[in-house]
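So the structure is just underneath, and the comments pick up after that.
Every protein chain except one is present and positioned as in the full complex.
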C-alpha cells in the first residue's frame, strides 16, 4: 500500500494545458471545501522546463520536473495525475501503476481499445499487488445534477429505463476555414468528436443506466474533409460528428449524437432518460439544473420539475455555498479528487475505474467498426465479468 | 377544370374522428380570417348514418352521406377531403382524382409504398387531365414558426445545412398495461410511431432542407411486445419507437428519433438545423416560438433568439390577432385549407403534393428495410425527377 | 326570465373590431366543442351599415343592424354581447339589462368608477327582476392554465398566500415617433395601460387569491408626453406604465406593473403566487403552461413543474384535442361563452359578474388616486357586501 506512513499524500501532475489547469484547480481547492486526507501538491511535470516552472508558480505546485519517468520512480510520490495527450495515457499509467502509485488519468482512457485493455489489466493487477487505485477522469459523473440523476435512477424513481438520448454538441469547427490542427489528425488525436465528446456521453449512459451495451449501429461524418495546414490543404482524418443507436442488455435503447459543427451549441452535453415511472433531462450548459418528471404525481400537476441542484441535501453541495448559489464547470473536478482522496484513505474501490474506462472504449470502438461497415449492428461479445462493472455507482460517492 | 362555373366550391369531408374534427374546424374558420374563394361545407361522409348526422350538426356540415363513392360521383362536389384511416387513402383518393375532384388527404399519404406510388401517379395524371389538385396534409408545414424556418433557410440565413436533428416524442404507450388497439396491429395501422410520427418529422426534414434522402440507417423497437386484447394477450406488431440516420444528396446528415414511450413528452416534435451561417430550433409544444441563431451577429451578443412568431410580418399572422396573442395547434389546418383554396382558384401547384407524400413514404420504407437488415445503409435509388419536388417550398405559400 | 320558450337563445353582438372578432370566433366555435344550449348568432350591430354587413358575412352572423337601441328592444334577442369602446359600456349594458337581456360586456367594465357602480347596481336589480345574467369579459379566467391555478389555490396546494406578483408588459408604444391615437387621450380611452392591461392583472389577483384589496400605493408614468397628431404635437393624457403595491384583507401583498413600453415583451401577462405550501407562475406568452412548485415534495427533487395544461383532466381540455396539442389565445373566449350559456340554461350565478368588474374598477381608481397623491396608501373603504364577491371562484366554472 502506497501510504504506509502518516505523512501527507504527495501528488504529481503530468501536463499543464487545459486539463492540467482544471486538475490543478481541483487539487488547489479541494482542501478548502472537503474534509480530505492531508496531501501536498508536490510536482508538476512538463517537457518544457521554463513552461512548467511558470505554470507551477501560477497553478500552485511546489516543484517541477521534465521527465515523468523520474517522477514516477520517486518514492515520495503517492498519486500520479495524468493529463497528457491521450496517446501517452497507456504508457504513463501502466508505469505508474507498476510503481505502486495511485493513478488518475484524464478521459478517454486511451486512444485505442488495445491500450485501454492493457491499462485495465494493469489496474486489476496493481490493485491486487499494491492496493493502488486507478481512476479515469469522467468528471461529469461528479456534476451534482448528474450525481442526483444516478441517485434517482438507483432509487427507482424513473423505473425501468426504456429509452435514453445522449448528445454532446459543440460548434468550434463550424468555420470551414478554420485551420488544420493535431486534433484533426487520426494519428495524434485517435478520433474526433467520438473520443472527445462521445466518450463522456457513453460514460453517462453506462453510469446512469447501470446497463451494458450489447449492440451498436453507427455512422460518422466529416463535413470539412480538407483544411489548410502549414503545408497547404491537408486531409482531415477524424470525424466531425457521429451518430449511434445503442442496445443494452436490459432491452433499453439509446440514441447518441455528437458533433463539433452544431452551430450555436457551445458545450451541450444533453442527457434524457425515459423510464416507466419517470423521466430525467439534463443539459451541461445549465449544469446546476436537473429536470425530473415523476409519473406518480397526479396528472393535473405532472410536469418536468426544474430542480436547482444547490441544496445542502444534494450531492457534494453541503461543502459549498447556501442554496441558489450555483457552481461552475470546474467544480466537478474538485469532487473527483475529493472522492479519489477519500477512496485512497479508506482503501475503497473507486468509480469510474479503468474497467469503466475500458467499457466506454469498447463502445467507441464498436461505433467506429459499425460506421465502417455501413451502420450494421455490431454485437459486442465482451465477457460479462469485465464490462459488468461499467455503470455501477461508486460505493464512495456521497450519494 | 372542376370549377367551370362561378358558383362556390363545394367540399365533401370523409371521416369525422380526430382528423375529421380538425379539418372541419379549418373549413369552418378559414373564411372568417382569410380572403379565400367562396366555398360551402357541403357533405360530411361517414359509415354510420346516425353518427355522421350528429357530427355534421356539431361540426357545421350541410348534408351527410354514408357512401363515399356516391359522393365522389356527384357533379356538385369539387373538393374531397379524406380523413379516413390510412388504409383507405389510396382507394378513395385515386377514385376522387379520377372523378376530377381536388383532393386533400391526411398524412401519411398511405400505409404502403405501393399505394403511395399509385396515388402519386394518379395525381400526376389527374393534374394533366382535369387540372385537379392533390395535396397531402402535412399540416405542420403551415405552423407559422416552421413556415418562418423555411423562409430563413431559403433566404440563406442558416447557410449550407450540415446537420439536422428531428425527434417526435409522445408518451401515451408508457403504461405497459394499456390495452391492445388497432393502432398496435400492423395490418390496420401499417406501422407504429413510424407512420404516425416519423412521417411528420421526415416531411419537415425534406421541406426545410429542400434536399433528398440518399441513405438510411435505422433501428426500431417495441418495448412492450404483448398487450392484453379482448381475447387475452396479443402480440404488438408495430414499433413503439424508431431511430434513423439520414444522408442527403447535399451531404447533410440528419438524425431522427420517434417514440410513443418518451415519458413526459406529450407532443414534442423537435427540429434542429445547423448550418454554416446560422441555426434553428423548434418544439411543437411551444409552437408559437422559433429559436434562431445568426452567426453574423457579433460574438459577444450571439445567441439563440426566441422569436415569438406572432407579428403581422410572420407567415399567416396578419389574418389573426395582434402580436403576442398566440395561436394553437389546429390553426395549422386553417392555413392548409387556405392555401388549398387559393391554389384551386389560381390553378397553382400546391405543396406538399402527392409527390412530396411519396418522398416521405420512400424514406419510411427505407427505414423499415434498414431496420430489418440490422441497420445497414439503404441507398435510395429513386429517380430524381420523381423525388426532386420533395421539400421544395410551395409557390403559393405566403412566404 | 328571458328564455321562456324552448327556442334557441338568440345573440346580438355589438361591435366588430378586435374584440368583436374574438367574440364572434367564440360564438362560432363553442357549439362544435361544448355541449351548450341551442343558440343562434342572430344580429351583428355596428354604426356603419356597409361595414357591419361585410363583417357579418365574414364572421358568421345572420343579420345586421346599425342601431343598438332597436336591437335591445327586440323581443327575439336574449343575449347582448357588448364589444363597443369602453365609454359606451355603461349605457348599453344598463339599457340591455333593463330590457331583460342577458349581458356580456368586454373588460374593463367601464371607463369610470361611477359608471361601474351604476352597472353593478343595474345588474343586481336585473338579476332580481328578470333573472338576467350579467358577465364581464375577463377572458383570462378561462385560460385553462389560470383556471388550473385557481383550482390549485382552492385546493390549498399553495397554502396561505403571502406574496403575489402581477405584471402585464407590452411594447407597442416603444417608438416615440408612433402617432397620436384615441387610445392615448383620456377623454376617449379613460386611461392607458391601467384600464387596458392592469384591469386583467388585478382581476387575476382577486380571482386567484379570493381576497379583497384594502390598501394601494401607486405610481404612473408617461414616457412620451407628446405625440404627433393630425394637427401637430399633442399631449398624451394617459399613462404608458403603472406600478402599484396592493395590500389584501388577508395580509397578503401584491406588486403590480403594467407597461406598453417594455421593449420585446409582446403580451406578457405574468403572474406569480407565493404561499406557505407552494408557488405558481404563469406567462400569457406561453399560456398552455403552468409552473407549480409543491413544498411537500422532498427537497432533493423539489422544483417548479412545467405543466403542459393539455390533459383531458385539465379545465376545458376534454373538449379539444389530445394531450400536447396546444390551444391559442382566442380559446379563452370560447370557454367564456360556454360558461355563460351554461349559466343561462341553469339560471346559475356567473363569474366574473359586474360586481367582480366593479371590484377591479375600485382598485384601478385607487391606483389613480394614489398616484395623484404621490404614492400614498389609499385605504379602500368599500363595503364588504359589495366587494365580497370579488375573486370568488365561479360555481359554474368547470373546476
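Every chain is named by a letter (A, B and C) in the order it is written, and numbering of its residues begins at 1.
Assume a residue touches a chain if its C-beta (ideal position, glycine included) is under 8 Å from a C-beta of that chain, and two chains touch if they have at least 3 such contacts.
These figures come from a predicted structure and were not determined experimentally.
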Absent-chain contact - pick from A:66, A:130, A:188 or A:323: A:323
Listed residues C:261, C:301 or C:361, member touching the removed chain: C:261
Touch with the omitted chain, as defined above, among C:217, C:267 or C:342: C:217
Contact footprint on chain C, counting only the chain that is left out: 158, 162-163, 165, 167, 171, 174-176, 217, 219, 221, 223, 241, 243, 245, 247, 251, 253, 255, 257, 259, 261-265, 272, 274-279, 293, 295, 302-304, 370, 373-377
Chain B residues touching the omitted chain (full complex): 148, 151-152, 157, 292-294, 297, 299-308, 311, 313-314
Contact set of chain A toward the excluded chain (per top definition): 18, 21-22, 24-25, 28-29, 31-32, 58-60, 170, 172, 265-268, 284-288, 308, 310, 321-331
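Assume only the chains that are shown with their structure count from here on.
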Chain with minimal offset from the mean of all protein Cα atoms: B
For chain B, residues that touch 2 or more chains besides their own: 265
